[in-house]
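Removed from the display is one protein chain of the complex; every other protein chain stays in position.
Per-chain residue numbering starts at 1, and chain names A, B and C are given in the order in which the chains are listed.
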Amino acid sequence: MTDHSFLTVISPIEHRRNDPDGREATIRKTLLAHEQDDSPFADCPMVHMARIQILDQAVPPMGDTSGAALKTKYLLFAIDIDGRVDDFLDSLYRRDADFVHNVWGQCIGYPDFRGAVFFRRYIDACSFSNPLGYAGFDLSVGDTLLMLTRKNVLADFVSAHQGKSDKELQAAWRKSRADLATPNLPKPESF
Amino acid sequence: MSSTTINTKDIQGIFKGFGLAWPKGRFFFLNYKSDKAGRALLKHLCPLTSFHDLKTVKPDVCVNAAFTCAGLEALALDNDLLYSLPEDFRDGMRRRASINGDAGDSAPEHWEDIWEGHQVHLWVGVYARTDAQLKDWDKAFTTWVSKTKGISIVGSQDVSRLVSSPDVPVYLEDKDSQPQKPVLLEHFGFRDGIGNPPIKGLNDKHITGGGRINAKGEWEDFPAGEFLLGHVDTNGEIPVAPKPDGFSRNGSFMVLRKLEQNVDLWRDYMKGQAKKLDADADDIASRMVGRRRDGTPLMPAHDDFDFKYSSDPEGRVCPLGSHMRRTNPRDSFGADFGSLLVDRHRILRRAITYGELVPTGKTQAEVNGEEGQGLMFIVLNASISRQFEFVQQQWVNYGNEFDQGNDRDPIIGTQCGHDQMVIPGDNAAGRETMVCDALQQFVVCKGGDYFFLPSISAFEALASDAQGWRR
Amino acid sequence: MPLVPIHFKGKSNPLTVITPVKRGWGRFLTNAILFVFHHLPLGVVKQLAFIHFARWILIKGNKLPRLSEDQPVEDNWPYDFYVFTTNFNGSWDQYIDAFGRIHAVSKGLNMLWYTSEGFPGPWPMRLFKRYIHYFTAPQHLYYNAYPGATVRDIDAATKLNAEIEAFLEDTKDEMDDAEFGRRYRAFVNQVSPWLGKTGLEEKHEALAHRAVPMELSQ
Partner (left out) sequence: MKPAAGTEKLSTHQDKRPGPIAQFLTTLVVRRIIPGTFAILRRFAPAFRFPFTNTVIVTSFDLVQEVFSRQKDFPVPYQRQVDYLDWEPTFLLAMKDTPAYWETLENVKKLWRTEDLKFVGEIANEVSNDRLDKANGKIDAIQDLMVPVTEAVIDRYYGVPIPLEKRAAFFNGCMHVAGFLFGAQSTAPKVVAAAQEAVKIVWEVIDGAIAAAHKNPLPDTTIIGRCHKDKIVDDQALRSYLMGMIMGYLPTNTLANGHALDVIMNNSDAYKTAIGAAEADDSDLMLRSVHEALRISYILPGLWRTAPVDQEIGIGSKKTYKIKKDQLIYISGMSAMKDKRRIVDPNKFDPNRSPDVYMVYGYHFHYCVGDKIADTMMEEIFTAIFKRKPKAGGKMIYNGNFPWNFNLSYKN
């Protein structure tokens, strides 16, 4: 069983005086384009769940009227993955480098080079460790998809073979064994 | 403002329910052209029958009434009041079709015409002891309406109670499943009207098994606020309600759905499954419903009300996917939690059947032709979205919380043609698993809407010509 | 309570709540609480089976990444960030309800948010919901590898999987038909509680209903 990583990253978003939301707009546009489907994470087989949020402003406690505020906008990236963070980052970069450049590339301090190594270093510089993590189940993404598929395959088999004779049952089972043992797995995000 | 004692004179009679004492009924759906005509109608209907009346006066004819959102708007009420109405109510049932699973045959485009274009402003439910009394009232009322300008009856629906009798067979194949004692029936031949939550301060006596289960595992009655506005609910709060307090207090939201029951289809399907599974059709039917025909629970029980599900977490005795277990899961989610996760989603049902009973061996067409059979399904709750819609959507048309995946309620769920219900087997008891596949649309919604059921005093205030809540 | 639909595909919902925590003792105490929770079994939450993944993390307000000289120093923000993220099944209201109503969970939550400024406690529920809603950060991109599955589906599939593997092994060789029938039926009876079908459906009305009550979202 692979270990589970909870990655939490907060990166500052560049805020330019002459173009107040130029970079942030690029991020928003990119996120919107990938919101429903075509998710860059779908090709990273280790990602369970991921979210990206733009933190426009920190919310002070109710009743704090001192005007406490952050001076920069931040991008929150929280992700639950199997295995090591570096493997995930490399995978994401390989699948969709443009996405990385259009999101984190717009943040303050991201070097002006292309290459997964800079992405890894940047995320490392912005990530926070030691969360209290909770995982509802102890499976990798691949195992989860396998088990879910098996569940549906078995349900279909049982339903389709109600009231069959023992002989027919055995014959059908022999035929369907392989479908159950090694079913065609759905791509992540399509189950 | 809240009080622990509830003024039953202020609450409409439907809260108590018109049981077998008033077995005949007629629903009128009315429209009024102006606020003035509306007030005339309300005034004519006063006084409505109260909860208190049903217990003491016991009139021959009982009248209750409730408004749709269009009906309240047509009364030219103050904007403050109208804007304080909750959005689910303002949307109405038609716009909430996707939440309630009203698709396919139940889709709003197939509903009866009266539900189109917000014509229905007021529901008037009339319940009588005998047919003759009902006819008299009906005649007087329709004459009055025809004479009064600006008021029209856009639709009406006869309803009546069905009572089982050993002479009228309602079983499928097994004679023994016929209810022996006379019980209130619905058209599929099952006992109806049991399992409603008892309400603190309204019920005469505590009913073990109907209410909620506290942390100690004991049964408790529900606080009134879950069903009656202006009172404390199970969270210890007064639920959000329309303003002002006088308007909503002792009132409630009412969901009315006309549910057509395809008795022939149901019986054929059950027999077909029984043949396929080499099993008893009545047994399959009762496992789908979750109770026997006469209301006996499948779970070991003290009586028809007092039983729990937590001893059967896998649904091998009473299937988790059965209609009863879905709509009132009791402590299905674990003995540790009691009914904590269920309490906020309970509903008070005040349904009444329409159409004649179809005895076994006859078809619906033979009994009453085109008219059809079914249920005027009525729900009372404090929040339509939290209670009725939640049950409909999360418990009836979705099975996650019962470990049923996407499988829907076999009786009233929206079926797509390839849906199944799994009745788990039990190796210890030597009972085989039954998978009922290709479930059919046995119950079709033919229309309905969300109503506001005001208190007696609020109804009278709305009827009065004083400026009151008008704009 | 009207519903505000959210636009993410699938059966699980994201929620991010970022509450302010005072520095100094607040920070110390929060870390101590998190340390304690690291070592607590979270059996009740597992039993409720409605959270895929959740995390709590204390982010020091003065240690936010400052990666360039041009970036202003954050000297006008005297709090730390206490970030809670979760992926849950069901509707928002139902989720928060479960938090507050289950005694063990609400006690835990009270502990976890104890140091957050202005936390009213899990009861009364209306204040609790308002608090959670007040500090919820909007989602901009959400991804779920198995949108058609809930935690309960996965739990059921896990239980089922062990049985399937055992039965596949058991029926490796051809056998007498009657014997096979007997074993097959016993197997099906055993697994029958978990045979509900799951996955994404073309149009599943139940999935549209994941909403924050309008009284809070206004």
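Basically, contacts are C-beta pairs under 8 Å (C-beta built on N, C-alpha and C of every residue); 3 or more make two chains touch, one makes a residue touch a chain.
Please read these numbers as outputs of a predicted model, since none were measured by experiment.
Peer 1: Who does the absent chain touch among those shown?
Peer 2: A
Peer 1: If the hidden chain were put back, which of A:V117, A:A160 or A:A181 would touch it?
Peer 2: That would be A:V117, which touches the missing chain.
Peer 1: Out of A:K29, A:K71 or A:R84, which residue would touch the omitted chain in the full complex?
Peer 2: A:R84
Peer 1: Mind pulling the subunit A residues that touch the left-out chain?
Peer 2: Residues 84, 86-87, 90-91, 94, 109-111, 113-118, 120-122, 124-125 of subunit A touch the chain absent from view.
Everything that follows uses one rule, which is that only the chains that are shown with their structure count from here on.
Peer 1: Using each chain's Cα centroid, which is most distant from the centroid of subunit B?
Peer 2: Taking each chain's C-alpha mean as its centre, the farthest from subunit B is A.
Peer 1: Taking each chain's centre as the mean position of its Cα atoms, how many Å separate subunit A from subunit C?
Peer 2: Measuring from centre to centre gives 15 Å for this pair.
Peer 1: I'd like to verify one number: the distance from the centre of subunit A to the centre of subunit B, where each centre is the average of its C-alpha atoms, in whole angstrom.
Peer 2: Distance between chain centres: 43 Å.
Peer 1: Counting in whole Å, what is the centre-to-centre distance of subunit B and subunit C, each centre being its mean C-alpha position?
Peer 2: Here the centre of subunit C sits 33 Å away from the centre of subunit B.
Peer 1: Show the residues in subunit A shared as contacts by 2 or more other chains, in ascending order.
Peer 2: Residue numbers touching two or more other chains: 151, 155, 158-159.
Peer 1: Which positions in subunit B touch two or more other chains at once?
Peer 2: Subunit B, residues with two or more chain partners: 405, 420, 422, 433, 435.
Peer 1: Per the contact definition, I'd like the list of subunit A residues that touch subunit B in the complex.
Peer 2: Subunit A reaches subunit B through residues 151, 155, 158-160, 162-163.
Peer 1: Quick one: which bits of subunit B touch subunit C in the complex? Just the residue numbers, please.
Peer 2: Residue list for subunit B touching subunit C: 86-88, 90-91, 98-101, 103, 215, 235-237, 240, 314-316, 320-321, 333-334, 336-337, 340-341, 343-344, 383, 385-386, 389-390, 393-394, 397-407, 414, 420, 422-427, 431-433, 435.
Peer 1: State the interface residues of subunit C toward subunit A in the complex, per the touch definition above.
Peer 2: Residue positions touching the partner: 7-9, 12, 14, 16, 18, 20, 34, 37-38, 42, 45-46, 49-57, 59, 64-68, 70-74, 76-79, 81, 83, 85, 87, 117-118, 134-135, 137-149, 151, 153-158, 160-161, 164, 168, 171, 174-175, 177-178, 180-181, 184, 188, 191-192, 194-200.
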